[in-house]
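Comments concern the structure below.
Every protein chain but one is kept in place in this view of the complex.
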Amino acid sequence: MSLSAKQAVIGILGFLFLLSLVFVQYTEVTRRRAEAGIGEVHVIVPDSSKACVDCHVQSTPAIIDHWKSSNHATTGVGCYECHLADPKDADSFDHYGKSIATIVTPRDCARCHQQVFDEFEASHHAAAGNILASLDNFLAETVEGARMPFAPHSPTPGDSVDMVNGGASVAVGCMQCHGSKVAIEGTDGSLITMDELAPDENGQPTNLDAVAKILRTDDGRPVFHASTWPNTGIGRLNLDGSAGSCSACHSRHDFSPRRARQPENCGKCHLGPDHPQKEIYEESKHGVAYRDLKDEMNLNGKEWVLGEDYSQAPTCATCHMSGHMRNGGKVTHDPGERISWTNRPPISLRMDTDINGAVIKEKDPAVRRELVADTWQAKRQRMKDVCSHCHTSTYLNGFYKQYDDFVVLYNEKFAKPGTMIMDALKTNGLITAKQFDEEIEWTWFYLWHHEGRRARHGASMMAPDYAHWHGMYEVAERFYQELIPQAREHADHAEEEGETEAANAVRKVIDDILARPEHAWFENE
Amino acid sequence: MGVLVRWIQERVPITGDELRELTNEPVPNHLKRWWFCLGGTPAYLFVVQIVTGILLAFYYQASPETAYESVRYITEEASFGWFVRSLHKWAATLMVASVILHQLRVYFTGAYRKPREINWMIGMCLLVCTLTVGFTGYSLVYEQLSFWGATVGANIADGVPVVGGLAKQLLLAGEEYNDRTLSRFFLLHAAVLPTLMVILIAVHVTLIRLQGVTEFVDEKHPEKDRGSFNFFPDHLYTELIMGLVIMILLTTLSTILPATMGPPADPLTTPEVIKPEWFFYVAFRWLKLFSGTAAILSLGFIVFTMFVWPFIDAFLEKRWPRSEASVWIGIVGTLLIIGLTLWEAAVEH
Partner (left out) sequence: MSDERPPEETDSGRRGLMTGSLMAAGLLTSYGAAGAIGARYLFPSGPGKRAWLFVARADELADGASVSYRSPSGQRVAIARQGLSGKVEDFVALSSTCPHLGCQVHWEAVNARFFCPCHNGTFDPAGLPTGGPPKEANQALPQFPLKIESGLLYIEVPVETLGGATAMQLDDTPPSPGAGHDPCLGPDCCGGELA
């Protein structure tokens, strides 16, 4: 190769080298552009909470670990931002120089999440703690437990038991889902709840005498009544007057939205023989699809809008709370907004609600019209807005006809007749006023509270087995093979006691029911 | 221009002619063949390594707590950091490859024969240095394989009789990998070995200049001088072309197959598969074929043989003239090396 040829080759190779470096520059620019979109997410301990973290990373390391995976940890919301308490709050105490409270109530979360707080407080979830006068409560407090502590039968080997806490079943059972009424022990042995403290609209107690009675430990901490705390029931009645617990669904301390989107989260409470929503969902096609495609449903996403971020299957959250394409992706923390039947009572009611969100039980149509603030049709339409992402309106209308027919069948064939029979027994004095002391009361309870509810829930969420074999079949069996015979037995017994008129009154109610065409099969040839 | 030259010559007493005389050695014509440029290639790559290595050292931190993070910073955050690191990685591979190819060329052309035995041994030292600098370099990333490779390597060194224990302790700054090991590797890699190599290269090139490049002797016409050409500018242009080709190759490789990062070192978890860099595959496989001391001693013996090969070859030549025994031995040796390397590459254990 001649010299000049070599020079030329060098020149050309030089430019090729330069070209490859241009490609390097291009790669660098692309890399930076890609990087700019993915900001790295770092855990940042805000200055206010540094001391908390320094100590608690040794004493309760898992709490710090959980918090680190929360969104709070990347935006500078640390321990103190949530646990800070005004020294005037009933449960505040000084902890290494900072005024904090152990329990973080929805009012505390509302400092940043005001709108969610408003929606939640208006919802039925927040009212879950108000079961004190209910049948369920009586069952747990009196039938399963005792209203007063009582002396043990005999010593417990290896332990010394002074008195038996009759409220243990309530505290561990009902209250853990429904929410306890948080109580602090008083220096005089009384219990101090929000009733005694009378908090104002800022959550601070107005009754300072009650505050003065708060029993505290040596380092100033209020002593919580053990039966009421720990508790994250969704309707917990807090000392600051707010109702509920955000951590019921958004478990602390990672407050994971991902978890709240999954049916297992709701399933902590919405399961069991009396309202098996979790099992029903798992049986339904929705649940089958979810189980299969869960990993593709973008559960970790910042946004979770049906139709945009996922569409494989609905979860509890999807239908009852989450945002979707037809409502601008807006989440509601009031699941009641989309429910058109309430299947909780013995006889299902249409969810016409008044200005306070309470179901209207008024029968007169004119009065109803006056009271209604949100109709059941409007609620159903909100639900249909979700369904219609996957289902056409013919499909939806057909489904709702099937559902409505089912609920009405239950109402008319079993619920109303059963109610009439029980009322007749009560008004005629054939059963005592006390609940659950006679077998028929348990029978009726099973029929509407367990089997009847299962049937209706199964129909509402497309679980045929729960609607039928675990549902209506058992309702029917309970009705024909237990309720009717037991009621007749009471009548026979009353007659033997000489209460012929009462007995006959009840017998007439039963006979009238069984004479109806839908029951005629039972006794006709 | 003349003023400047005069100013310099008053202070640096050498004339242009003398300079030309010193540097413009006649290059035998057979060096126009590219196969013969394999000596300059590793030298050029060595310069590339020094430049990229210094750049990397601006950001690298040789402490177990921060090493991995500093390499990650270079790879993911520093402007063109990924490029500088990838260049360094690929140039290392190419440097080892070209050193081996150069040695093969020297071997098969018999250029190690008298009077050039010393230069061969210097070259062997350079080979060992190059392999060591490659080994220590990878340990600095502090990935899983970095840590475990270093541990295994030190333990193999430990297997050498008599001096093994001392060697391992010197390498690891202790009985096992500890907080001071990494900085020791860094110093070896970035200061001690490069300095040694510069000295060795200087001696290597000086010896070549003093002795002249080995002439090819045509057997049929032994008296014919095949001629020579100028170093400047002719051979320089050849070297420049080589340099540019290498840069293009390196840049392409760095962009298409950039250096990545494996999982960070975990002293408590040994990965399923530990392998050294590719250029150690042959030794690794050899050590696995035999056990313990026998393996290390045999390996040492082979390396020693390579060191003193010029003298063995001289003996073979005297004993069986014109048998070209060294060529056949060389072919067998090369095939063996390739075979063992491929074998190790193909299997997990």
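Think of it as A and B in the order they're written, each chain with its own count starting at 1.
Criterion: a contact is a pair of C-beta atoms (placed from the backbone, for glycine too) under 8 Å apart; a residue touches a chain by one contact, two chains touch by 3 or more.
This is a predicted model, so every value here is computed, not measured.
Trainee: Using the touch definition up top, pick the residue from A:45, A:104, A:170 or A:306 that touches the left-out chain.
Mentor: A:45
Trainee: Could you tell which one of B:80, B:108 or B:311 touches the chain left off the display?
Mentor: B:80
Trainee: Which residue, A:59, A:356, A:394 or A:524, contacts the hidden chain when the whole complex is considered?
Mentor: Final answer for the missing-chain contact: A:59.
Trainee: Please pick, from B:182, B:197, B:247 or B:265, the residue that touches the omitted chain in the full complex.
Mentor: B:247
Trainee: Identify the residues of subunit A touching the omitted chain, counting contacts across the whole complex.
Mentor: Residues of subunit A in contact with the hidden chain: 1-5, 7-8, 10-15, 17-18, 21-22, 24-25, 42-48, 50-51, 53-55, 57-59, 61, 64, 68, 73-77, 81, 96-98, 111-112, 114.
Trainee: Footprint of the hidden chain on subunit B, which residues?
Mentor: 26, 29, 32-33, 51, 55, 58, 66, 77-81, 83-84, 226-230, 237, 240, 244, 247
Here is the rule we go by: only the chains that are shown with their structure count from here on.
Trainee: From the C-alpha centre of subunit A to that of subunit B, how far is it in Å?
Mentor: 70
Trainee: Looking at the complex, which residues from subunit A come into contact with subunit B?
Mentor: Of all residues in subunit A, those touching subunit B are 1, 3, 6-7, 9-10, 13-14, 16-17, 20-21, 23-24, 27-28, 31, 35.
Trainee: Would you mind writing out the residues of subunit B in touch with subunit A in their complex?
Mentor: By the definition above, subunit B touches subunit A via 32, 76, 79-80, 82-83, 233-234, 237-238, 240-241, 244-245, 247-248, 251-252, 254-255.
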